[in-house]
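The following block contains the structure, expressed as structure tokens.
One protein chain is absent from this view; the other protein chains keep their places.
For reference, chains read A and B in written order, and residue numbers begin at 1 within each chain.
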Amino acid sequence: MDYRRFGDTLIVRMDPGEEITDRLRAVCEKERVKLAAVEALGAVNDFTVGLFDLETKEFRSNRFQGPYEIVSLTGTVTTKDGEFYQHLHLSAANAAGEVFGGHLSAAVISATCEMVVRVLDGQVERALDPEIGINLFRFL
Amino acid sequence: MDYRRFGDTLIVRMDPGEEITDRLRAVCEKERVKLAAVEALGAVNDFTVGLFDLETKEFRSNRFQGPYEIVSLTGTVTTKDGEFYQHLHLSAANAAGEVFGGHLSAAVISATCEMVVRVLDGQVERALDPEIGINLFRFL
Partner (left out) sequence: MDYRRFGDTLIVRMDPGEEITDRLRAVCEKERVKLAAVEALGAVNDFTVGLFDLETKEFRSNRFQGPYEIVSLTGTVTTKDGEFYQHLHLSAANAAGEVFGGHLSAAVISATCEMVVRVLDGQVERALDPEIGINLFRFL
């Protein structure tokens, strides 16, 4: 991974074998990012995405292996108890162009990941919503 | 729904049962947003997306019900006759990770929607293009 900051924006290159959520955490902790909007594209060969089933309170995940191009990766960086918290959703296309996605658990880069992290000046906390079962924005 | 403004950006949390286009309209009208770029992620359980068929001038829409994760939600806020106008496209993944989408008519939130609205200082109007049959950017 390498990156540079241009004004409010980090332009990040992640490299083969690196895991996206791990690297985003690293760059945000190093740059002390508390609040950001994230977009990316790239290529992965092993990713796990899922869906939180509100009825069963169960996270149903799917793992995809083989060559895939990321066609969307959108998310937010906020904080929970003051610490780094990321929420990313990803979709990716296979060699036939078919697209699969969901809430991103992990994705390993095959070729590259080009990520744009727009840092905002402020902080948004999260708190567990016991009824819904997930951590939601709690504005200070 | 709740939100905060950080510089040029609104960070919005929409809540279960709320409809995304309705809530985006509300926040933009309250904040007097005339021009913005929108990105979001989240989870929905009832959404209608479609495709405008230029040959038949017919909007062909598909309704999806059940648990879905939004994997992309991209759009613009502009004005038509000076009034709020939104244009959003959405795609979402089911429990198997399969992705469906199109032009967004309506989407009801199941868990949360985290929306990033980047407000631009200016205005872009729309006008109906009679040949194409849709409202296109008309720059002042």
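The definition used in the following text is that a residue touches a chain if its C-beta (ideal position, glycine included) is under 8 Å from a C-beta of that chain, and two chains touch if they have at least 3 such contacts.
This is a predicted model, so every value here is computed, not measured.
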Inset, instruction - For the chain that's not shown, point to the residue among B:Arg4, B:Arg25 or B:His87 touching it. - result: B:His87
Inset, instruction - Quickly run down the residues of chain A that touch the omitted chain. - result: 2-4, 6-7, 9, 11, 13, 16, 39-41, 43, 45, 67-73, 91, 93-99, 110-112, 114, 116, 118
Legend entry - Sites on chain B contacted by the missing partner chain, in the whole complex: 35, 37, 39, 49-55, 60, 62, 64, 71-72, 74-76, 87-91, 99-103, 120-122, 124, 132, 134, 136-137, 139
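Note that only the chains that are shown with their structure count from here on.
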Inset, instruction - For the sequence-identical pair chain A and chain B, determine the rotation angle of the Cα superposition and round it to the nearest 5 degrees. - result: 120
Inset, instruction - Go ahead and note the Å separation of the Cα centroids belonging to chain A and chain B. - result: 21
